[in-house]
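Structure record follows, encoded as C-alpha cells.
All protein chains but one are shown at their positions in the complex.
Our next item is subunit A:
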Amino acid sequence: MPAPIRLRELIRTIRTARTQAEEREMIQKECAAIRSSFREEDNTYRCRNVAKLLYMHMLGYPAHFGQLECLKLIASQKFTDKRIGYLGAMLLLDERQDVHLLMTNCIKNDLNHSTQYVQGLALCTLGCMGSSEMCRDLAGEVEKLLKTSNSYLRKKAALCAVHVIRKVPELMEMFLPATKNLLSEKNHGECELVPQLVRILKNLIMSGYSPEHDVSGISDPFLQVRILRLLRILGKSDDDSSEAMNDILAQVATNTETSKNVGNAILYETVLTIMDIKSESGLRVLAINILGRFLLNNDKNIRYVALTSLLKTVQTDHNAVQRHRSTIVDCLKDLDVSIKRRAMELSFALVNGNNIRGMMKELLYFLDSCDPEFKADCASGVFLAAEKYAPSKRWHIDTIMRVLTTAGSYVRDDSVPNLIQLITNSVEMHAYTVQRLYKALLDDISQQPLVQVASWCIGEYGDLLVSGQCEEEEPIQVTEDEVLDVLEGLLVSNLSAAVTRGYSLTAIMKLSTRFSGVNRIKKVVSIYGSSIDVELQQRAVEYNALFKKYDHMRANPNPNVAVITIHASNSTEADMTDFVFQAAVPKVSRPNPAQIIKCLCFEVLIHGFGLRMRIKLTYTLKGSPVQDLAEVNNFPPQSWQ
C-alpha cells in the first residue's frame, strides 16, 4: 500500500479543482483512502491522515470518522502526533458527544508530562473545550500547575482555571489560595486583587518600558486592560474597593496617550470600569468627557463605542451627557448605519423641555433623509417627545403634520388613535388642524395613517373647514361638495386600505349632521350598502338605518346633538364574533330641566353633574364568550355643557 499523500500535496491538488463537483470527487476519493488507512491501524501515517481530514473538514466536509483517531494520536508518545491530535480534538469533538470524555485520562497524563509543551497542549485543550465533567475530574491537576515554578505553565494554568471555574463554579474555592500567590509575580502573564492591582497598574504606566510587551509605546496594553477589567469586577458592588481605585483610574484616564487605537482601548476600558463601580461623581464626569472626546475622533470605531457607552449612561448621568448633545446630533449625519442608530436613540434620550425645538428640527431632518429601517422608530420617538415637551399646541400639531407627510407610511398603526385623541384635546386648534390635513390630502393620499387621521378630522370638524374659521393661517375656501369629493375619492381609490375606507365612510356619515347637502351623503351610503367589503357594507347598512329611524333628530340642527363614536378593534390574532355594545345611563329626575342629548344610537340623559354612561361589551373570542362592564364618566365637558 503506497504511503498516503502528504498534506500539502493534497491541499494543492484540491485547489486545482475547477468545479464544486470536481472538488467533491477528489475529497471522496481521499476520504476513502484515509478510511482504509485508519482501518489498518497504521501508526506511522495516522498523523498525516488526520491533518488532511482536518483540512477537508474546514472546507465543509464531514469528518466525524476521524474523532477516535484523534484520541489515538493524543495517546501517542510522539509530540507531532499529540499536537495534531489535540488540534483535531478541539476541531472535531465537542462536549455534547460522549467520545470527548475518553480524552480525560490522556489529558490527565499529559498534564503531568515531563515536557512543558505537552503539558501546555493539554492545558490549552482543556481550557478551550473542557466539559464540566472533565473540568471536575481534572481541576486538581490544574490547581497543582498553578503552583508550579514554571511561569510558562503557570499562566496557562491560570487561564485554564478560569475556564474550569466558569464551567463548574463550585470549584472556585479550590483555586483561591493558589491565585493569591500569583500576585507577587513579575511575569506579565498572570494577575489579580485590588491594592496590589493598583500598584501593578501604577508601575505599568509610570515606569517599565519593556519593548517586548509594548504596543506603540504603551506598556503592555493587554495587561492594563485586563487589570482594569478585574478592578471593574471587584469594585462593582463594593464601596471600599471602589474608593481605593479612584486615584489610579483618574491617573490612567489622564495619562494615557490617545493617538493610537491601543491608547483609546485602555481609556475605553477605564471608562467602562468607572461606570460600573461605585465611583465618585467627579470621576464619572471625567469618564463622560472622555466619551465626548471620543465622539470627535476621526476613527469611526471610536465614535461607535462612545455612542454605545453614552447610551448606557444617559439615564444615570443625564446632565453630563447633555453637554455633548450637539456632537451627538452631528453623528446623525454619519455614514455608518450603526452609528446613526445609536445617535438617534441617544438624541431621543436627551430631548427635554429646553432643547425640544432645536432637537426636533434636527430629528425631523433626520426623519426626512434616513433609511426606511429607521423611519418607524424615529416617527414613534418624535411623537413621544412631542407629547412630553411640546412648547405649544400649534407646534405640536405642526410637528405631527410634518411626520405624517414625510414618513406617513412608516408610522405605526397604534399612533393613529393616539393622534386622534391628541387632536381632540387641542380644541382651539381644530380648525387649523383640519385645514392642514385637508390640504395634505389634496397632495397625497397614499400614506394610510395620514389619510386615516385626516378623514377622521374632516368627519369631525368638516363644518369648521367649510366655514373658513381658521385663525392660525389663511383660511382656505372649500365647499361641502369639494370635501365630499375628496372623501369619496378615498373610498374608491386603489391606494386606500380597507381600514382607511372605513374611516372615510364614517367621516362622510358624520358630515351628514354638519353639512346641509344630506342627500348626496345618503346616496353614497346606500351605494355602499351593497359593497363587497363586509366591513363597509355593515357600516353602510347601519348608517342607512340611522337615516331612516333618526332623521327627525336631524331636523333641528341642534347644538345639543353630541356624536359619540366608539372605536373598537380586535388586536388579538383570533377572530372575534358576536360583538355587542350596550350603553346605559342613569336616569335621574331632577327639578332642573335635564337636557336630553341624542346621539347616534342611544339616548343619553344628563344631569347637572355631567355625563355618565355605563357600557357593556359582549363578544365571543376563540369560541368562548367574554363580557366586559365599565362605566365611562370622563366625557369632556364640552360635549354636554
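A few comments on the model shown:
Here, a residue touches a chain if its C-beta (ideal position, glycine included) is under 8 Å from a C-beta of that chain, and two chains touch if they have at least 3 such contacts; residues count from 1.
By definition in this document, contacts and distances are computed from a predicted model.
Of the candidates "Phospholipid-transporting ATPase", "AP complex subunit sigma", "AP-4 complex subunit epsilon" or "Trafficking protein particle complex subunit 10 isoform X1", the chain left out of this view carries the UniProt protein name "AP complex subunit sigma". Taking the complete complex into account, A:S131 is the one of A:S131, A:S347 or A:S380 that touches the chain left out. Of the candidate positions A:I27, A:C106, A:L138 or A:C160, contact with the hidden chain is made by A:C160.
Of the listed residues A:I11, A:A75, A:V285 or A:I476, the one in contact with the hidden chain in the full complex is A:I11.
The chain omitted from view is touched by exactly one of A:C70, A:V168 or A:V225, namely A:V225.
Residues 6-8, 11-12, 15-16, 47-48, 51, 54-55, 58-60, 78-80, 83-84, 87, 90-91, 94-96, 115, 117, 120, 123-124, 127-129, 131, 152, 155-156, 159-160, 162-163, 188-189, 210, 212-213, 215, 220-223, 225-226, 229, 261-262, 264-266, 268-269, 272, 300-305, 335-339 of subunit A touch the missing chain (whole complex, contact as defined above).
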